[in-house]
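For this depiction, one protein chain was excluded, whereas all remaining protein chains were kept in their positions.
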Amino acid sequence: MGGKEFAKELNKVSIRFSGDSGDGMQLTGTLFSDASALYGNDISTFPDYPSEIRAPQGTIAGVSGFQVHIGKDKVNTPGDYADVLVAMNPAALKANLKWVKRGTIIVDVDSFDEKHILKAGYTEDPLNDRSLESYQVIHAPITSQTKQVLMDSGLDSKAIIRSKNMFALGVSYWLFDRPLKYTEQYFEKKFHKKPELIEANKKVLREGYIFAQNIHALTPYRIEPANIEKGIYKNINGNTATAWGLMAAAEKMQLPLFLGSYPITPSSDILHELSHYKELGVKTFQAEDEIAGICTTIGASYAGNLAVTNTSGPGLALKGEAIGLAIMMEIPIVIVNVQRGGPSTGLPTKTEQADLMQALYGRNGESPCVVMAASTPSNCFDFAFAACKIAVEHMTPVILLTDGFLANGSQPWKVVNTNTLPHINTRIVKERIGNNTPFIRDNATLARNWVIPGTKELMHRVGGLEKDYETGNPSLIPSNHHKMCVTRAEKVKRVAQFVPPLEIHGNEYGDLLVVGWGGTYGHLLSAVDELLIQGEKITLAHFNYINPLPINAAEVFGKFKKIIVCELNLGQFVNYLRMTLPEFTYLQYNKIEGLPFIVEDLKEAFLKHL
Amino acid sequence: MGGKEFAKELNKVSIRFSGDSGDGMQLTGTLFSDASALYGNDISTFPDYPSEIRAPQGTIAGVSGFQVHIGKDKVNTPGDYADVLVAMNPAALKANLKWVKRGTIIVDVDSFDEKHILKAGYTEDPLNDRSLESYQVIHAPITSQTKQVLMDSGLDSKAIIRSKNMFALGVSYWLFDRPLKYTEQYFEKKFHKKPELIEANKKVLREGYIFAQNIHALTPYRIEPANIEKGIYKNINGNTATAWGLMAAAEKMQLPLFLGSYPITPSSDILHELSHYKELGVKTFQAEDEIAGICTTIGASYAGNLAVTNTSGPGLALKGEAIGLAIMMEIPIVIVNVQRGGPSTGLPTKTEQADLMQALYGRNGESPCVVMAASTPSNCFDFAFAACKIAVEHMTPVILLTDGFLANGSQPWKVVNTNTLPHINTRIVKERIGNNTPFIRDNATLARNWVIPGTKELMHRVGGLEKDYETGNPSLIPSNHHKMCVTRAEKVKRVAQFVPPLEIHGNEYGDLLVVGWGGTYGHLLSAVDELLIQGEKITLAHFNYINPLPINAAEVFGKFKKIIVCELNLGQFVNYLRMTLPEFTYLQYNKIEGLPFIVEDLKEAFLKHL
Amino acid sequence: MTATYTAKDLKSSSEVKWCAGCGDHAILNALQKAMPEIGVNHEDLVVVSGIGSSRLPYYMETYGMHTIHGRASAIASGVKTANPKLHVWQITGDGDCLAIGGNHFIHTVRRNIDLNIILFNNQIYGLTKGQYSPTTKKGQITKSSPHGTIENPFNPGELTIGAQGTFFARTTDNNIPQMTEVMKEAALFKGTSVVEILQNCIIFNNATHEYVTNRDTRNDRQIFLEHGKPMLFGEKNDKGLVLKGLSLKVVNLGKNGITEADILVHDATTPDTTLHTMLANMKSPYLPVAMGVIRKVKADTYESLLEKQIETAKKESEIKTLNDLFYGGDTWEVK
Partner (left out) sequence: MTATYTAKDLKSSSEVKWCAGCGDHAILNALQKAMPEIGVNHEDLVVVSGIGSSRLPYYMETYGMHTIHGRASAIASGVKTANPKLHVWQITGDGDCLAIGGNHFIHTVRRNIDLNIILFNNQIYGLTKGQYSPTTKKGQITKSSPHGTIENPFNPGELTIGAQGTFFARTTDNNIPQMTEVMKEAALFKGTSVVEILQNCIIFNNATHEYVTNRDTRNDRQIFLEHGKPMLFGEKNDKGLVLKGLSLKVVNLGKNGITEADILVHDATTPDTTLHTMLANMKSPYLPVAMGVIRKVKADTYESLLEKQIETAKKESEIKTLNDLFYGGDTWEVK
């Protein structure tokens, strides 16, 4: 298909699909990302959906969006603002206009009737009131054309309407110069039992493509395949990557994987994903609540599985008491917490980083455990794997923090061959040799041994009461309690010797060190990168390991005049740094709106300190 | 009764009663304290009992102790070490010897038979192996004498044995020159339905007294009545004081008091105490767990009661999620947490200060609430009252921390006439006047109004979702979320303007500022006092208000060369100060043994910095 | 009793945010119809929910609390105990009430606190998009059970009665008059009334109750129980229930000489649980599913017993004010 002579060559460009919850925008966005990734671009995605299942059709509350950023170079974020907006109805236009650069807007003109215009909260038709003058607006008859195309398809009218998103996708494909074949293959696989749907969808997709080509109003973008590391790639979101990282660790340890879980947005997809792989011996236990989620996990760990529980903020609050038990028992478990907007039910479908303090301190007594955070959708794989490795090698609960942005956002992932993953040394002891009892500690890590029921001669009891340092029996002796509290703290502290040092991006010395942690990595990196290109003396130090901090953190901090800590909360990591490395003075940059950072805002903020 | 010619006049002296759990030592200690208080001394007590209900008779695990410190001057602590030890059996001797000064030990010599000596873990009879050479040991035939005295009483042998503690008490009364009458009155009241018991107990008590007098081996102590503020006094422990403070607040507000509670040591006595006062309209709801405890409390608050929940460490962990809900709803509730040794089940009957971080941060999202702490058994009354006042005047949950030491320790309390207590301004609105809606905030406090169901015209919904600043309806708007998070934080911060400034004890400027919080007050005060007397430039600043800190904290801190923060944990308040007042450098003194500080140890530690 | 407000007055200004076609809409409707008819002041109504698709309190112009997942029973218990004059409704889902909230539910039932619990049973977690719930049919494939569930579902009626329940009723979301009737009876009952509504989640569990609720066939597959009336049902009201040993059996009037006199008469008020449990347990296809009020047994409510204790104590105690307590007992004076 032709018409591409005037394509604009670009390094990066982003598109946002938006429509009613029922319009299939999440699928449309996903297909667009997949096609882009398969074409060879680097991508980053950001789904933005309402917390209501199905808010009233046609209203702002019901708008569902999906932004995709594609690039020839490394793409770190889904893009602050979209270059192109697809709006399937007036509400989608209204809700998303603030997220669009002065670029192109493709609207389903058929949906701009009076009823829908009013429902969206407009008083006048925005297509006719000059409010969009600075945009290039394409009036696409998406609904009517779809109906037209499928008139004779034999599909019922509901099914016909349901495929209108494919028309929009076709338009987008032409505009971004994407091949259709990947999506066509998707139809073939997805609908192999309903061939009529394969044909229908293909037809609508193509009609959209042709429409775009024919109207001669659009100039296509061309984004060459990215220059990325060789290898096999797969598009992956943070939740899937987490699930797979856990499975990889279990395979490495040759232990069954057990997940004790209670559904909660945005963490449930980890449960859904893992529930599929019975063939790999994965057991998912959907518990009656989050407490049972972690308690079954503790039982499973004692019984010798690699045991994990996943949740989100309010669920983590419920697990506090049991995390304390696992700490006291020195049982290896992993707690994955996908952070969302709080407090309380808060903004359940939005992203935030405000569970750090509760991860560090949300339980009674002196109860330290390892806390770490993934920082991109795909490295959720790596950190889930690492969390398991630390848990079993150090015999401690590990809390892995991700967030709604990472969980649902997707990125190409260079497929890892499990053979190349590091070895995991479980501390499983299978027979009594010398004094190798359940409560003897390793000199380097202070971890005790892991003795699994069924092992002869090493029967032992674990529990929540303070235990004697030597025998593991309950003990009320004052000095022993002090020793045990210090030992538990030291055990966690020593993990620092086994994790990679803090890396920096930028100059080794400089004026401003930008500090971040977890899911804000892409945005901070983009901002710092852009300022580095402008010649600023700025550096990024991004943390994945929080408790304990990497051993070289103080050394890194010492080389900068100013340190600014950036977080999607009111200042939790910065306060943790104040406690842990009180010798430095910290500036803060905080945002708490349920949304990721905006690169432009970050740059502006950083420049003030440069 | 004579023989007191040679009495040693003393300012302070302490006695520790110890015996088997079944020996009634808690009662003995209580009667001794009551008699001393009624006699006019200042007192401080410390019960130290095993976590097992009834550990095996005669073993160390089963030893129950009760220490009483009495003085002519102000008594701040139960005393580091006892001047006199009463040991009812070998195990009691063994367990408590480390707590005795080189002073007097009264043993029930009848219990030092081979069986009990071995059970206690001795290999030889400690009364005969010269190990006690540096003590004055009184071999009292307590059991046999009691049997002798009551031979003809008509009581069965169990009942006879049970009164042997009164013999020990009689000995102690002679030794400390206490009148018998108060205890005799107690018998008369307690056993008014069983006159035979009145007589029996009186008889044994007197016989003990006479025995002490007759052996001529003891020199009695004389401790003159203390010079304390005029008024009516009552001996009170921290849990009772807490319960009464809550009732006082309810009476002041003219609202019913509601307690939603689940039993847990050492907090349950608050429930027990309040469950009595149905005549004062107090409702105690014994819930199925701690979550229901706080949830019924939230419901009761919405319905217009002064609503409180009480618990201890593990229970607080379970309440985290619901505290977040109360914060989001801006509902006034008080959460009393009686700290005990953790983590997990830990040392459930021992004291500790390690729940501070969980009180501050143990829930998802940015969820600030007021955190405060009582510092003496009797001021639990004042801070319970203050917690309620703050909760309803600022429409916020308030966490009040006490601990096992305060909860069970007792002290004379100057009875408060409720008429003299400050007024409490509830924010209850009874009709719609202007825009006085449930969600309008007070300018000074930022508190919203409290509208109780049943009020016409002001029907409204509260919930856990983020709410619109103006209307209170659920809102997903990013900027509103930011505003609300900041508002909730600011609301708590403003409480500082309504609480007393931080007071100091000692010099206004100096070399060393000792900082403490909560239940360690008595010990820190004693240590600082003693060093002040020695001429050291030392000062104590003790915190009752933690979040927010008193407004003048930084000002106070700035006047000292060094600041040392002392806590019964591994350093929670000091870390909180590092976050909150990062401009200062803090030294730490920490102990985590399930026991209070020791004044001598504190002094030694402080001297190193002077 | 005539109320001074109508269903319309109970509609709040908040937009109703359920999927089109969801059974919840009809339930809301029925509730708004029932409330004005129970003789309670508008401002004394309190609607409490946990978390789930049943986010109903926002849609009701009454006092309301949209709380946290699973805790509505406890919160509502607090409301009622603290302020017994309020009329408290609890809105909850099968996940909210029986998964995470199961314990509060059975304890509330046991205490017999005067709440009206409306249980939206769609046999699925709707709000979190389709995981199985404790009432999902065994073997069903859902988002979290791609291989089919392996858990036995609760029967809410059986659980309620097993937890010392005094009131249990059942109805369906496609029968507004019946729902309204049942809700009214629940509201007028003093004690914990549990009303299970077979509710359709059109998005994640469509037609799960279809066999029983389908309008065309429901008269043959449901029986509407009324206290004091014979247990008759069927399109022509010609089928009835009889007891055979310890089992219920369907018989046809007129066949084998069966007359109305042979048919069991419903006694909802007997404390004995045996027949009520059998009725609550009736399952398709061999027996009709029981609708209406299955059990309704008079018993003291928690809050009324508490109020009585308070009254008695007030009468009998010498302590009238706190000062009586404070200055009473063992005190001494320092002069």
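Miscellaneous remarks
The letters A, B and C name the chains in turn, as written, and every chain counts its residues from 1.
The rule is short, and it goes like this: a residue touches a chain if its C-beta (ideal position, glycine included) is under 8 Å from a C-beta of that chain, and two chains touch if they have at least 3 such contacts.
This is a predicted model, so every value here is computed, not measured.
Listed residues C:202, C:306 or C:334: the one in touch with the omitted chain is C:306.
The missing chain, though absent from the display, is touched by one residue of C:85, C:147, C:249 or C:320; that residue is C:147. One of C:140, C:164 or C:331 touches the chain omitted from the figure, and that residue is C:164. Interface note for the absent chain: among B:56, B:225 or B:422, the touching residue is B:56. Residues of subunit B in contact with the chain left out of this view: 52-57, 59, 61, 262-265, 268, 271-272, 275-276, 278, 284, 286, 288-290, 314, 344-345.
Residues of subunit C that touch the chain left out of view are 99-100, 102-103, 106-107, 110-112, 134, 147-148, 150-155, 158-164, 243, 246-247, 272-275, 277-278, 281, 299-300, 302, 305-306, 309, 312-313. One chain of the complex is left out; on subunit A, the residues touching it are 34, 37-38, 40, 182, 225, 228-235, 244, 247-248, 251, 256, 258, 260, 277-281, 283, 285, 287-289, 291-292, 295-305, 307, 321-322, 325, 329, 415-419, 452-457, 459-465, 473-474.
Here is the rule we use: only the chains that are shown with their structure count from here on.
Subunit A and subunit B have centres, each the mean of its CA atoms, that are 46 Å apart. Within subunit C, contacts with two or more other chains are made by residues 51, 68.
The set of subunit B residues touching two or more other chains comprises 321, 325, 329, 463-465.
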